[in-house]
Structure formats: C-alpha cells, structure tokens
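Note that this complex is displayed minus one protein chain, with the remaining chains in position.
The block that comes next holds subunit A.
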Amino acid sequence: MMVMVACAVLLPFLGAVGGLLGPRAVRFAARRAAWRAVRFAAWFAVVPTAVAAILAGVAAVRVLRGGTGGTAVAGTLTVVETGSLPVAVGLEVTRLSALTGVLVTVVALAVQVYSVGYMRDDRRYPSYSAFISLFTSAMLLVVYAADLIVLYVGWEIMGLCSYLLIGHWWEDRANSRAAVKAFLVTRLGDVGFLFGIFVLAVGAGSFRIDDVVTKYPAMSTTVLTVGTLLLLVGVAGKSAQAPLHTWLPDAMAGPTPISALIHAATMVAAGIFIVARLFPLFLAAPTTLAVLAIMAALGMLGAALAALAQDDLKRVLAYSTISQLAFMAGALAARDDDAAIFHLFTHGAFKALLFLCAGLIIHRAATNLMSGMGGLRRAMPITFATTTIGFAALMGLPPASGFFSKDAALAAMGAAPGAAPGTAPGAVPSAVPSAVPGAVGWILYGTALATVAVTGAYATRAWLRTFFGEPRAQTGDHAREGPASMLWPVILLAVPALLLGFAVPAAPHWGTAALSVALALLGAGAVYATWRGAPDADPARLLGPLRRACEQAFYVDTAYNALFVRPVRWLAHAVVRADDTVVDGAVRGSGRTARGLSGVLRLAQNGNAQIYVSGLVAGLLIIVVGAVVLG
C-alpha cells in the first residue's frame, strides 16, 4: 500500500525529469523533429500520470472499503535529525487524502491529455508537460504527506510550478509579471504557513501530522489560535482568499489547461485540504474560525460581484473560483469539513470542466474577451452542452453535482449561527463570547445566500454572452469544435460534474435547497431580463454605478501597489544610496582619514629641515615648560 502511494508520488516526478531531459537527449530525425519531440514528451507526460491515477484510485478503494482496518496507513522512509524536532520523511493515507489523491490525479490526467491537443504547435511543450508532471507529484506529496515539513516541501514546489506555468509564454511581459506576482503573493502566505507549522509542531513536540492532530488538547488556547491563524495566512495565499487573492485573476495569463489544473481544481484546493486535514485543531480555535468566516464572507461575495463585471471569460472563471473557494472556507468556518470537501470535489470537477470548455472556446474564437464571442451554440454543440452542465453545477441547479454540495455547505452555514461555539467534541472551552461568532455566523450565512444569487447572475451572463446572440465579428464562420484529444477530456469531466452529487448518499436539506435554487434563478432571471432587452449589450450594466468598481475588483490591486510595492521599491533605492554614501562612505572615509593622518606624520620625515628644527624647538619648549610647571 505505501509502496503504491509512494510510486504514485514518484512516477509523475520521474515523468517530469524524463520529459525535461529526454527530448533533449534523443536526436530526432530532421524531418518534423519538433513534432517528434512533442510526441516523445507526451508519452512521458501522460503515461506516468495515468499510472499514478490508477494507483491513487486503488489506494482510495482500499482505504474506503476499510481493507486497512478502517484507520489510516502510514509509512516512514527515514527520520532526519535536525538537532531539534526530527523530520520524518513519510507518507500517510487517510480517507481524506485517498479521495483528494484521486481528484488530483484524475484532473491532472485529463489536463495532460487535453494539453497534447491544445499545445501541439508549441515548441516548448516538453517543458510545459514536465512542469505539469512535477506539479502533480508535488500536489500528491502534499496530499499524502505524513509530516508537516514534507507537506511544506510539496506545498512550495506547487507554487514554483504555478510560477513556471503561468509564465509559460514568457515572451509577453504581462505573463511574466503575473507569474512573479503569483509566486510572491503565495510565498508571503507560505512564510506565515511555515511559522504556523513551527508553532504547532513545537506545541505538539513533533512535525508528524498524526502527533499534531492527536496532541492538540495539550496545547494552550494561545498556541492553537496563533498556530492556526498563521496556517490560515498560508491557506489564504494558496487558496486565493482575501486578502491574498489578487494573484489568481492575473494567473489566467497562463495557458488555459493550467488554469483548469492549478487555478481551479488542485493547487487552490490545497488550502482547503490542509484545513480539513488539521480540522480538529481549527475546531479547538474558535477565534481562527471566526476570522476564517469573515475572510470567507468577504471573498465569496466580493469575488462573485467582480466576476459579474469581467469581460475576459477566464477572469470570470477566476473570480468565480475565488468565490467558490470562499464558499468552502465558509463551510469550514461553520464547522462542517465534510460539506467543504464535498464542494471541493464537485467544484474541482465542474470548474476544471468549465476551464477546459473555455479553452475550447478561446481556441476557436481566438480571443479571451466575451465581447468578441457570441452565438457559438450552433458551431460548437458539444462544448455548448458541456459548458451548460458546468454552469448549472456552478449555479447549484439540480441535478448537477454543485446543487448537492452547495446545499450541504449552505445548510452548514445556516446551522452555524444557532450552534454555540465550542460544542464540537473535544474542543477546548472558548474564551470568546458566544455572541461574536453568532453574529459572524449570521453575516456568513447572509453573504452566502447573496453569493448564490450573484453566482446565478454571472454564470448566466457568461453563458448568454458566449453561446447566444449574434456571432460577433472575430469568430467568423470557421468556428467549429476542437480536436478529439481536447473534446474527450471535456466529455469525461462532464460526467462527474453532472453526477458526482449522487455519490454522497445524504439527502439534500430541502429548505435551504429550495431557497438556494430560488435565489440562483432570481439572479439568472435578472440577467436574462436585462439581456433580452438588448442582446448585444453587456448585462453587467445591471450593476449600475458599482460596475466600474467591480470590474477593478474593488481596487485592491491598486491599493496594494501603493501600500506595499512602491514603498518597497523606494526602500530598496534608499538602501542602495545609503550603502554607498553611509556604510561604504564610512569605510572610504576611514581610508581618507588614515591618509590624512599619515600626511601629518609625514611632516616629520619630509626632508624639510625647517620643519624638523621647528618641531625640535617646539618639543624642547614643551619639555622645559612642563619641567618648570610640574617640577
């Protein structure tokens, strides 16, 4: 079992190494050499991922069937002594990680296959697919890690792959900037995450996740709260939650399959995953949950409103991702990790589907902007059908998967305000007055309901603007379906996006379900009514005076630029100036002083007899006067 999981982690890594070095090591026949190299690299990309997916699937089946005695399976390769707490290089398969492993490998496989078609004309396909493989390996390491430091290793390597892939088309300065921004913002979060690991590991006396999760009752509330809050900083970075969400919309500069893989289904899910993995700790820290609830409330509604005003189809989906991740965070804050993970899965399926569909559309329409699309329904019937499934799931319409998971999350958030904090089993008594989480809970629930309505609105708007109305100029008549290697992954992903909801046997909460569908339809109806009035105009005008602010995502980027980026630049220049004039100036000054002093000393031996005699006389005078005075 452990060997299997270890292979699942290592295979994509080896695939990455092979994909990077292989095509360069082999000499291809001159005829169509580039094409052969791509084909060669594609094998390295697809096969290891496929095997890893099978291994992850088998591991999941065995864990879920209880073939392992119902408990997690762990294995340690070696223990690294650091001089303090040792780092245990090991893996562990829990129910959560087994399931998440399947999600990661399946989405990664779909993306790898899809990319063979999407990127076939790209000279740099070998490095591109190798980075996806490396990313898959890193994400699996996060999922299966048994030790927080090992987890952190995978966590940061994911960030690197994200950087490399966003910047894949580095010829364009904008892509390069987006890549740097993504890495730096997530790294800022990661520093907090690392410190959180320190706090919790020292509290538990071990880096092992098992030890940390079992020994938390022995930790003080302060340690728990500080530790989990610091972890939350990293979660906000990776899962693009307010206030560290700004990198995600820009990250859409990368190739569309990357947006599907990293920025929709997997990497951004890592933050939610880690909270669920360490959930007992978070349950015992009510303050952290309250903070998480506020973050979630801000993120879900703000991002949904921003999505409503974007013209770029991928940016709509990006803001939608932030909003939906905040939805999961909200469910976590409402103490229901099952609902959050359920939504994580359905979201992984339907958002990956939506991004891949967007890729098909963009591939054909040759633009990201919805103002350049429209009327694609007839030209691309399969894409139209799959996108419709994706949007239905996003809006939470039955019977699509999103309906069930969104309902579970909403029900959890609806129940939270009533529940007193600290009632979770094993939780330490809260030091926070119960009224505050109660109020926070109501805010969270209210925003969640509002978000459902706005989600209905932006999904409908995107759906109408791309597939309905008159075909706009650029799309022309050559718009048709994409190649089979791109269509098949989309069709395959549409199945879980539609049906995954039935995998969980729990019945929907009919009250919240009816409310949420009604709200979603309300939002959709408002947009539809506006659109009907003038099909060529953007229904975003519904937002009225808010539209400009939403389009700019409430000027957060501008504010950060003024608050952080420019001061740091200024400081950097100040340091360089100070280094030259003050620090090195002192050094040069001491050199000059030494030379000056030597000039004074040189007077005694410059060969000028007059000075010698003057010195002699002066010295004699001083001695005589001294002898008289003192004597």
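List of remarks:
Following the convention adopted for this analysis, contacts are C-beta pairs under 8 Å (C-beta built on N, C-alpha and C of every residue); 3 or more make two chains touch, one makes a residue touch a chain; residues count from 1.
Operating definition for what follows: contacts and distances are computed from a predicted model.
Between the names "Bicarbonate transport ATP-binding protein CmpD", "NADH-quinone oxidoreductase subunit M", "Molybdopterin synthase catalytic subunit" or "Phenylacetate-CoA oxygenase subunit PaaC", the one given in UniProt for the chain missing from this structure view is "NADH-quinone oxidoreductase subunit M".
From the options A:A439, A:A484, A:A562 or A:V576, the residue with contact to the unseen chain in the full assembly is A:V576. Within the full complex, the residue among A:M1, A:I54 or A:V180 touching the omitted chain is A:V180. Within the complete assembly, A:V202 is the residue of A:A34, A:V58, A:V202 or A:V504 that touches the hidden chain.
Residue positions on subunit A in contact with the hidden chain: 78, 80-84, 87, 149, 152-157, 160, 163, 167, 170-173, 175-177, 179-180, 183-184, 187-188, 191-192, 194-195, 198-199, 202, 568-569, 571-573, 575-576, 579, 583-584, 587, 591, in rising order.
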